[in-house]
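Below is one structure; the comments refer to it alone.
Here the complex is missing a single protein chain, while all its other protein chains stay put.
On to subunit A.
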(Lines give C-alpha, C1' and ligand atoms only; values in the text may rest on other atoms or scores of the structure.)
Protein backbone atom coordinates (compact mmCIF):
# COMPACT_ATOMS: atom_id res chain seq x y z
CA UNK A 1 0.00 0.00 0.00
CA UNK A 2 2.65 2.51 1.00
CA UNK A 3 4.82 1.36 -1.84
CA UNK A 4 2.10 2.39 -4.24
CA UNK A 5 2.03 5.88 -2.84
CA UNK A 6 5.69 6.38 -3.54
CA UNK A 7 6.17 8.28 -6.74
CA UNK A 8 9.89 7.74 -6.60
CA UNK A 9 11.71 5.13 -4.66
CA UNK A 10 15.48 4.87 -4.67
CA UNK A 11 17.11 1.86 -3.07
CA UNK A 12 20.80 1.38 -2.37
CA UNK A 13 21.95 3.66 -5.17
CA UNK A 14 25.67 3.63 -5.86
CA UNK A 15 27.53 5.75 -8.35
CA UNK A 16 31.23 5.79 -9.08
CA UNK A 17 33.03 7.81 -11.75
CA UNK A 18 36.01 5.62 -12.47
CA UNK A 19 37.62 5.34 -9.03
CA UNK A 20 35.73 8.27 -7.50
CA UNK A 21 32.71 7.24 -5.50
CA UNK A 22 30.15 10.03 -5.87
CA UNK A 23 27.15 8.32 -4.22
CA UNK A 24 27.26 5.53 -1.71
CA UNK A 25 24.25 3.48 -0.76
CA UNK A 26 21.53 6.07 -1.09
CA UNK A 27 17.87 5.28 -0.43
CA UNK A 28 14.87 7.59 -0.47
CA UNK A 29 11.12 7.42 -0.99
CA UNK A 30 9.21 10.36 -2.34
CA UNK A 31 5.42 10.68 -2.28
CA UNK A 32 3.10 12.77 -4.42
CA UNK A 33 2.66 16.26 -3.03
CA UNK A 34 5.78 15.95 -0.94
CA UNK A 35 8.81 18.24 -1.01
CA UNK A 36 12.10 16.69 -0.01
CA UNK A 37 15.19 18.88 0.27
CA UNK A 38 18.61 17.49 -0.48
CA UNK A 39 21.35 19.29 1.38
CA UNK A 40 25.10 18.91 1.73
CA UNK A 41 28.33 20.74 1.08
CA UNK A 42 29.88 21.30 -2.34
CA UNK A 43 30.81 18.05 -3.98
CA UNK A 44 28.61 16.01 -1.64
CA UNK A 45 26.95 14.32 -4.60
CA UNK A 46 23.63 16.15 -4.78
CA UNK A 47 23.71 17.01 -8.47
CA UNK A 48 24.95 13.54 -9.29
CA UNK A 49 21.96 12.07 -7.51
CA UNK A 50 19.55 14.23 -9.47
CA UNK A 51 21.21 13.27 -12.72
CA UNK A 52 20.81 9.62 -11.81
CA UNK A 53 17.07 10.09 -11.30
CA UNK A 54 16.73 12.06 -14.53
CA UNK A 55 18.56 9.48 -16.59
CA UNK A 56 21.68 11.48 -17.41
CA UNK A 57 23.81 9.02 -15.43
CA UNK A 58 23.13 5.35 -14.87
CA UNK A 59 23.79 4.21 -11.31
CA UNK A 60 26.61 1.72 -10.81
CA UNK A 61 24.15 -0.32 -8.76
CA UNK A 62 20.85 0.06 -6.96
CA UNK A 63 17.26 0.35 -8.08
CA UNK A 64 14.99 3.19 -9.14
CA UNK A 65 11.25 2.67 -8.92
CA UNK A 66 8.71 5.00 -10.39
CA UNK A 67 5.14 4.49 -9.11
CA UNK A 68 6.33 1.19 -7.73
CA UNK A 69 7.70 0.00 -11.04
CA UNK A 70 11.37 -0.72 -11.49
CA UNK A 71 12.79 1.57 -14.16
CA UNK A 72 16.13 2.18 -15.74
CA UNK A 73 16.37 5.27 -17.86
CA UNK A 74 18.67 4.84 -20.79
CA UNK A 75 18.71 8.59 -21.35
CA UNK A 76 17.14 11.83 -20.26
CA UNK A 77 14.31 11.68 -22.76
CA UNK A 78 12.91 8.44 -21.39
CA UNK A 79 12.71 10.01 -17.93
CA UNK A 80 11.00 13.02 -19.45
CA UNK A 81 8.45 10.93 -21.21
CA UNK A 82 7.50 9.52 -17.79
CA UNK A 83 6.68 12.98 -16.47
CA UNK A 84 9.97 13.79 -14.75
CA UNK A 85 11.32 17.28 -15.32
CA UNK A 86 14.59 18.75 -14.16
CA UNK A 87 15.97 22.20 -13.61
CA UNK A 88 19.70 21.60 -13.88
CA UNK A 89 22.21 23.58 -11.88
CA UNK A 90 24.01 24.32 -15.13
CA UNK A 91 20.69 25.29 -16.74
CA UNK A 92 20.65 23.34 -20.02
CA UNK A 93 19.40 26.16 -22.21
CA UNK A 94 20.46 26.74 -25.81
CA UNK A 95 21.81 30.28 -25.52
CA UNK A 96 21.56 31.43 -29.11
CA UNK A 97 17.97 30.30 -29.57
CA UNK A 98 14.88 32.30 -28.63
CA UNK A 99 13.00 31.71 -25.39
CA UNK A 100 10.10 29.95 -27.10
CA UNK A 101 12.36 27.42 -28.84
CA UNK A 102 13.97 26.62 -25.50
CA UNK A 103 10.61 26.23 -23.87
CA UNK A 104 9.74 23.58 -26.44
CA UNK A 105 13.24 22.15 -26.93
CA UNK A 106 12.92 18.57 -28.14
CA UNK A 107 9.11 18.86 -28.10
CA UNK A 108 8.55 21.46 -30.77
CA UNK A 109 4.97 22.00 -31.88
CA UNK A 110 4.14 21.47 -35.54
CA UNK A 111 1.11 22.26 -37.64
CA UNK A 112 -0.62 20.39 -40.42
CA UNK A 113 -0.53 19.68 -43.27
CA UNK A 114 3.25 19.57 -43.73
CA UNK A 115 4.35 19.19 -40.14
CA UNK A 116 6.23 22.46 -40.19
CA UNK A 117 7.07 24.25 -36.94
CA UNK A 118 4.22 26.20 -35.43
CA UNK A 119 6.37 29.06 -34.22
CA UNK A 120 3.45 31.40 -33.60
CA UNK A 121 1.79 28.98 -31.25
CA UNK A 122 5.02 28.18 -29.43
CA UNK A 123 5.68 31.89 -29.05
CA UNK A 124 2.17 32.53 -27.77
CA UNK A 125 2.14 29.64 -25.32
CA UNK A 126 5.58 30.53 -24.03
CA UNK A 127 4.47 34.10 -23.49
CA UNK A 128 1.41 32.94 -21.57
CA UNK A 129 3.54 30.68 -19.45
CA UNK A 130 6.14 33.28 -18.50
CA UNK A 131 3.38 35.81 -17.84
CA UNK A 132 1.53 33.36 -15.65
CA UNK A 133 4.67 32.62 -13.66
CA UNK A 134 5.61 36.29 -13.66
CA UNK A 135 9.02 35.69 -15.21
CA UNK A 136 9.86 39.14 -16.52
CA UNK A 137 11.52 38.95 -19.90
CA UNK A 138 11.32 41.36 -22.86
CA UNK A 139 9.46 38.82 -24.98
CA UNK A 140 9.17 35.15 -25.82
CA UNK A 141 11.21 35.87 -28.93
CA UNK A 142 14.21 37.18 -26.98
CA UNK A 143 17.39 35.21 -27.39
CA UNK A 144 18.50 33.50 -24.16
CA UNK A 145 21.93 35.12 -24.29
CA UNK A 146 20.27 38.54 -23.98
CA UNK A 147 18.70 37.59 -20.64
CA UNK A 148 20.03 37.99 -17.13
CA UNK A 149 21.01 34.99 -15.02
CA UNK A 150 17.80 35.25 -13.03
CA UNK A 151 15.66 35.50 -16.15
CA UNK A 152 17.35 32.39 -17.54
CA UNK A 153 16.67 30.53 -14.34
CA UNK A 154 13.07 31.68 -14.62
CA UNK A 155 12.86 30.21 -18.12
CA UNK A 156 14.35 26.90 -17.00
CA UNK A 157 11.87 26.68 -14.13
CA UNK A 158 8.93 27.68 -16.31
CA UNK A 159 9.87 24.96 -18.78
CA UNK A 160 10.10 22.31 -16.10
CA UNK A 161 6.83 23.26 -14.45
CA UNK A 162 5.08 23.33 -17.81
CA UNK A 163 6.02 19.78 -18.68
CA UNK A 164 6.26 17.99 -15.35
CA UNK A 165 3.37 15.70 -14.55
CA UNK A 166 4.80 13.55 -11.80
CA UNK A 167 8.14 14.52 -10.39
CA UNK A 168 10.20 17.65 -10.55
CA UNK A 169 13.88 17.85 -9.66
CA UNK A 170 15.32 21.27 -8.92
CA UNK A 171 19.07 21.76 -8.57
CA UNK A 172 19.63 25.06 -6.73
CA UNK A 173 16.77 26.78 -8.55
CA UNK A 174 17.14 30.08 -6.74
CA UNK A 175 20.93 30.31 -6.60
CA UNK A 176 21.03 33.14 -9.14
CA UNK A 177 17.90 34.93 -8.04
CA UNK A 178 17.18 38.14 -6.16
CA UNK A 179 14.93 38.34 -3.11
CA UNK A 180 11.67 38.95 -4.94
CA UNK A 181 12.41 36.36 -7.61
CA UNK A 182 13.32 33.80 -4.97
CA UNK A 183 10.02 34.40 -3.25
CA UNK A 184 8.22 33.89 -6.55
CA UNK A 185 9.98 30.62 -7.23
CA UNK A 186 9.16 29.44 -3.73
CA UNK A 187 5.53 30.30 -4.35
CA UNK A 188 5.72 28.34 -7.54
CA UNK A 189 7.09 25.31 -5.75
CA UNK A 190 4.25 25.49 -3.25
CA UNK A 191 1.80 25.55 -6.13
CA UNK A 192 3.38 22.47 -7.68
CA UNK A 193 3.09 20.76 -4.34
CA UNK A 194 -0.62 21.61 -4.26
CA UNK A 195 -0.92 20.10 -7.73
CA UNK A 196 0.30 16.90 -6.11
CA UNK A 197 3.66 16.67 -7.81
CA UNK A 198 6.57 15.13 -5.98
CA UNK A 199 9.44 17.56 -5.61
CA UNK A 200 13.11 17.04 -4.88
CA UNK A 201 14.97 20.27 -4.34
CA UNK A 202 18.63 20.97 -3.76
CA UNK A 203 19.42 24.15 -1.91
CA UNK A 204 22.27 25.63 0.07
CA UNK A 205 19.91 28.00 1.86
CA UNK A 206 18.74 26.33 5.03
CA UNK A 207 16.13 29.05 5.54
CA UNK A 208 14.64 28.13 2.22
CA UNK A 209 14.85 24.43 2.97
CA UNK A 210 12.98 24.94 6.22
CA UNK A 211 10.36 27.08 4.51
CA UNK A 212 9.62 24.65 1.72
CA UNK A 213 10.35 21.07 2.58
CA UNK A 214 8.50 18.31 4.36
CA UNK A 215 11.65 16.29 4.87
CA UNK A 216 15.36 17.00 4.66
CA UNK A 217 17.91 14.53 3.43
CA UNK A 218 21.57 15.14 4.21
CA UNK A 219 24.49 14.01 2.08
CA UNK A 220 28.15 14.23 3.05
CA UNK A 221 30.87 13.14 0.62
CA UNK A 222 28.53 10.76 -1.13
CA UNK A 223 27.20 9.24 2.06
CA UNK A 224 23.62 9.55 3.15
CA UNK A 225 23.84 10.89 6.69
CA UNK A 226 20.15 10.81 7.41
CA UNK A 227 16.62 12.00 6.69
CA UNK A 228 14.71 14.23 9.09
CA UNK A 229 11.17 15.50 9.11
CA UNK A 230 11.43 19.24 8.79
CA UNK A 231 8.90 19.87 11.54
CA UNK A 232 10.86 17.74 13.98
CA UNK A 233 14.36 19.09 13.49
CA UNK A 234 16.19 22.38 13.58
CA UNK A 235 18.98 24.12 11.75
CA UNK A 236 21.58 23.18 14.32
CA UNK A 237 20.94 19.52 13.82
CA UNK A 238 21.02 19.80 10.04
CA UNK A 239 24.21 21.88 10.08
CA UNK A 240 25.97 19.37 12.24
CA UNK A 241 24.79 16.56 9.96
CA UNK A 242 26.12 18.43 6.92
CA UNK A 243 29.49 19.26 8.43
CA UNK A 244 29.95 16.19 10.58
CA UNK A 245 30.79 18.40 13.55
CA UNK A 246 28.55 17.70 16.52
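In this text, contacts are C-beta pairs under 8 Å (C-beta built on N, C-alpha and C of every residue); 3 or more make two chains touch, one makes a residue touch a chain; residues count from 1.
In this text, contacts and distances are computed from a predicted model.
With the options "Phenylacetic acid degradation protein", "Phenylacetate--CoA ligase family protein", "Ferredoxin-NADP reductase" or "ABC transporter permease" in hand, the undepicted chain maps to the protein name "ABC transporter permease" (source: UniProt). Residue A:54 is the one among A:29, A:54, A:203 or A:224 that touches the chain not shown.
When the full complex is taken into account, the listed residue touching the unshown chain is A:108, out of A:70, A:108 or A:229. Contact with the chain that does not appear here is found for just one residue of A:49, A:93 or A:170, A:93. In the full complex, the hidden chain is touched by subunit A at residues 54, 56, 75-77, 80-81, 86, 88, 90-98, 101, 105-108, 110, 115-117, 119, 123, 139-143.
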